[in-house]
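Apart from one protein chain that is not included, each protein chain of the complex appears where it belongs.
Order as written gives the chain letters A, B, C, D and E; numbering starts at 1 within each chain.
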Amino acid sequence: MSVLSHIDGKGEAAMVDVAGKAETERTAIAEGWLVTARETLALIEDGAIAKGDVLAAARIAGIMAAKRTAELIPLCHPLSLTKVSIGFDLRPERPGVHVEALAKATGKTGVEMEALTAVSVACLTLYDMLKAADKTMVIDGVRLLKKTGGRSSGGF
Amino acid sequence: MSVLSHIDGKGEAAMVDVAGKAETERTAIAEGWLVTARETLALIEDGAIAKGDVLAAARIAGIMAAKRTAELIPLCHPLSLTKVSIGFDLRPERPGVHVEALAKATGKTGVEMEALTAVSVACLTLYDMLKAADKTMVIDGVRLLKKTGGRSSGGF
Amino acid sequence: MSVLSHIDGKGEAAMVDVAGKAETERTAIAEGWLVTARETLALIEDGAIAKGDVLAAARIAGIMAAKRTAELIPLCHPLSLTKVSIGFDLRPERPGVHVEALAKATGKTGVEMEALTAVSVACLTLYDMLKAADKTMVIDGVRLLKKTGGRSSGGF
Amino acid sequence: MSVLSHIDGKGEAAMVDVAGKAETERTAIAEGWLVTARETLALIEDGAIAKGDVLAAARIAGIMAAKRTAELIPLCHPLSLTKVSIGFDLRPERPGVHVEALAKATGKTGVEMEALTAVSVACLTLYDMLKAADKTMVIDGVRLLKKTGGRSSGGF
Amino acid sequence: MSVLSHIDGKGEAAMVDVAGKAETERTAIAEGWLVTARETLALIEDGAIAKGDVLAAARIAGIMAAKRTAELIPLCHPLSLTKVSIGFDLRPERPGVHVEALAKATGKTGVEMEALTAVSVACLTLYDMLKAADKTMVIDGVRLLKKTGGRSSGGF
Partner (left out) sequence: MSVLSHIDGKGEAAMVDVAGKAETERTAIAEGWLVTARETLALIEDGAIAKGDVLAAARIAGIMAAKRTAELIPLCHPLSLTKVSIGFDLRPERPGVHVEALAKATGKTGVEMEALTAVSVACLTLYDMLKAADKTMVIDGVRLLKKTGGRSSGGF
């Protein structure tokens, strides 16, 4: 097999065959940042005190996107997530919103793409809701923190 | 209207009313990075010489995701894209893959979320196809470079 | 755990963790009504005699929607339905169309949302196809009739 | 043309031809109820004071579903919504949650199905999040309140 | 521009820029065959006399697929269909089911892919519903019959 596991012998893309893999419980945790102006954090916080809808919308969007990962990422295997959750942390020292997502499934493949997709779409949703107020935002540092359940578990 | 344009007077999320806005031609260009190990770039390049499928898959995934932006981002308005294109640049000095996406539409709202979604999903697809070879990758610097056609055109 | 099982300790929405739950065979039956004018029932019946397309379209729409429940309802777990069927009954005494849906799956969570979604979308489809003829229609009484296979089986 | 506008001369389903219709601004308002136990309203209200996530999730789900109406309802025309908003009102006298949705578009067909779909999916989402606490809930009274912009405008 | 209009100067896939094209009314008619055993046609016909559900399901599936063409075909532009209809003809002389689809839209690009997608998915749906009875079926002759409204109108 080639080092790039999605590319078969002839260099062509294909979903990797996972039929022979055991079903195990898989988890993945990913993180990312929406880097903002400091005043933008204050706007979110004020909104959060009143109704929390900015973070609530991003949380729902990220969870829903995690469930559609295999529709978005061409060679991802579809799998039945058993849990997705997303946490937000307003960090004035960056300044920005820290996003962390946990995905869980019992399956033949890992759930790291689901956790990364949840973080990415949560960040995009925050960006969309804040872009009228802040033209400087950047989505940064989207990466896997930890995965368990497959051959290559561990923190990263 | 509140500063956060998606939050109405009572602090509740809603799609902003754009019925009264004129249809103009809108463009947006966004960029982002998949930061990789230097050897990973070599793997892509070798694949690219043979068949190019890694970048081709990411390009197709990003274009398809741009068309589904309004399904992913809760308060985005649906709009009919007239063009989407995505370019990749292997940059050994970072090291990483630089991704740039252009989105175009004739509509009442801007297309920056479409361009940013294209970049994000292209990066996620690269990540998925390369993750067996590289455990250190990070999606970084996803941001808007330029938009034209609305009230607040300009480079960022 | 809070009484509202989808809200975690901090009051934030998350998909409930079902990883530890056993896979059992689950069924759910839901019902609902499209309340119409009496003449509307006659129109359906005449159509039904000729080709049956009004009810056939609503049946297909409801079945397809059941399969997409986890895409529509943010905190629903995706699951692999093993059967969906929908029955219609024209009831002149109401007057209206009685809709009943059965959903089945082998999984870690119940299928009541799938059955309720099938009923709701079947009613919406009937509404859409009949709205040119009847301006008074109401979707009413959408509820769970029975579920089996989980902790809280039973009729309702 | 037959009275049932979606059924063509031979009794077969088809999307009605709207090519010749003018593009006008269309609005529709729909309402519906999630009838609950009185204690369930208190649970929502307590949640609402803390974080509001139950109603926020249902609002986001309803808005997103409105954008996917043409995917769910077989003979609905796709259209580009310019605004969707959803309001909730906890009514102890029913007792239940009153849901109201507004949809707007500039197009050749009305947006009543979009408003009704938003109400239905918002109710289903509330049902899903509350079903662990309340086994008696019913979705009731989903109907069109008002539409403007087409041939048959008016309150209902 | 290259002869293959979706491939840009560097040989990379991109959605063709249609921003400068005029919005005109476009129609396309496509056809195709599900070639079956002769007895299979009799089964459909008997079903058709009773309830018509086999053809009705295929018709609905084809119409719904036409609306999702831009989600399935990577470089297709999204457009707002104004009409889709599908006709079936049982032809014992082939033997097989002849499928014809009409798609219409007011837009900047043609609707031939929408008509072809409608035919293909209608054939796949018939195949799925008949495959328990007939192992010899083939989808054949899916092609464009006619298009109007663009630069290259005409029958094919």
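Please note the rule applied: a residue touches a chain if its C-beta (ideal position, glycine included) is under 8 Å from a C-beta of that chain, and two chains touch if they have at least 3 such contacts.
Keep in mind it's a predicted model, so treat the numbers as computed, not measured.
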Chains shown that the absent chain touches, full complex: A, B, C, E
Selected residue (touches chain absent from view) among E:Ile29, E:Ala61 or E:Ala105: E:Ala61
Sole contact to the chain not displayed, among B:Ala61, B:Leu81, B:Val111 or B:Leu144: B:Ala61
Touching residues (missing chain, whole complex) on chain E: 3-7, 10-13, 32, 43, 47, 50-51, 53-54, 56-57, 60-61, 64-65, 68, 72-76, 112-113, 116-117, 120-121, 123-125, 127-133, 135-144, 152, 156
For chain B, residues in touch with the removed chain: 51-53, 56-57, 59-61, 64
Interface with the unshown chain - residue positions in chain C: 25, 56, 59-60, 63-64, 67-68, 80-87, 104-106
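Heads up, the rule we're going with is that only the chains that are shown with their structure count from here on.
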Copies chain D and chain B - interface residue numbers shared by over half, same or different: different
Whole-Å gap between the CA centroids of chain A and chain E: 36
Whole-Å gap separating chain A and chain B, where each centre is the average of the chain's CA atoms: 15
Touching two or more other chains - residues of chain A: 51, 53, 56-57, 59-61, 64, 68
Category of the chain touch graph - line, ring, star, complete, other: other
Set of all touching chain pairs, with the criterion as stated earlier: A-B, A-C, A-D, B-D, B-E, C-D, C-E, D-E
